[in-house]
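Note that one protein chain is taken out, while the other chains of the complex remain in position.
Let's look at chain A:
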Amino acid sequence: MKFVEDQIHKVRPLFEKGGKFEKLYYLFEAGESFHLVTDKRTDRGAHVRDNIDLKRMMITVVLAMVPCILFGIYNTGFQHYTALLNDGQIDALPGMVDMIVYGAIMVVPVILTVYITGGIVEGIFAIIRKHEINEGFLVTGILIAMVVPASIPLWQVSLATIFGVFIGKECFGGTGMNILNPALTARAFLFFNFPSQISGDKVWVSFDKAQEVVATATPMGVAASGEALPEAYSTMNMFLGLIPGSIGETSVIACLIGAIILLIAGVASWRTMIGMLVGGFLFAWLISLGNNTNPNDLAALGAVKHLCMGGFAFGLVFMATDPVSSANTNVGKWIYGFGAGAMSMLFRIVNPAYPEGVMLAILLMNVFAPLIDHYVVKASIKRRLNRARV
């Protein structure tokens, strides 16, 4: 520890004003503050400060996502070998280790690609804007990796990350100023630019290039086509997450563990989460009431299945609760969450082209969040004015 500290202090003058690498100061700062928490003293305001900082907050979110990451790695392997088994290419499923190894080979490069590309974009902006590197990308990065299929080409991930960070965040002024969730922006970029790699039934299970691709639709895909869900897509399996889908978003149980961590830590808003849960449940249930002609129709699946399907749980726990792009007021969080849940179901069930709506619903509510806040705050102003007249 002391060695690292000494080395950092030794090279510091090179990056300070007048030093050889003055322009790269903020990159140095990022490295320094990663290893050493600042000894800067308070000089205004409160003399003592909470031990939490943005890094701590962000790493807590990443920590909450660990179950999703681990399960995503396992499930990637599991889906791969299950598909091979169904296709007759292998006789029996291999052991857990094989599945994890295969999953890791597919997933880790995606995560690395996101962090490296995003890190470069963040670094460039920090240097241009002359501010410290913001830790928000710790979370954005892992979020992007979790919402893409394991089979996605890395260059597409890279482009999406650049787009997500640039258009989703830096364009608006950087961390804290963004209107859209950068990770969802990245995913929307993939969805609109490379639809064949992020939708349809040929992308959710990853294969080695040499092998023939076997088509495996997600539960959502099956339901959208009006067929009955096969046994492999039982509610229990969907809850556990043993279904094809984006890397980190298939398991409701992993998302629940994440939600518990986030709620205990107080990092994510329970109002948003409950609002979205209620909105999603209510709409899925209401729609199912009016659609009992074809029991296999997406509209008739019922609320519980819908909540376990696709990216709903992941979106609810990790995407909608992004403190920056969601509503800021407490009342606003209820409305925002409810809207995101309701829209998710509407888009999912009514949209014939693409049987998933969580991403678009949250992005849409991101856009509305400032408006919701505006009216909530306006009501407070009105209260104050009314009081003055009395």
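Definition applied: a contact is a pair of C-beta atoms (placed from the backbone, for glycine too) under 8 Å apart; a residue touches a chain by one contact, two chains touch by 3 or more; residues count from 1.
Here is the rule we use: contacts and distances are computed from a predicted model.
Q: Under which of the names "Cytochrome C oxidase subunit II", "Branched-chain amino acid transport system substrate-binding protein", "Subtilisin family serine protease" or "Na(+)-translocating NADH-quinone reductase subunit A" is the non-displayed chain listed in UniProt?
A: "Na(+)-translocating NADH-quinone reductase subunit A"
Q: Using the document's definition of touch, tell me which of A:156, A:328 or A:351 contacts the absent chain.
A: A:328
Q: Can you work out which residue in A:136, A:280 or A:310 touches the chain that's missing from view?
A: Reading the full complex, the residue touching the unseen chain is A:136.
Q: If I consider the whole complex, including the chain that's not displayed, which of A:154, A:264, A:289 or A:367 touches that chain?
A: Checking the options A:154, A:264, A:289 or A:367, the one contacting the hidden chain is A:264.
Q: Touching the missing chain, which residues of chain A?
A: 1, 4-5, 29, 33, 35-57, 59-60, 131-132, 134-136, 174-177, 264-267, 269, 323-324, 328-330, 333, 373, 377, 380-381, 383-385, 387-388
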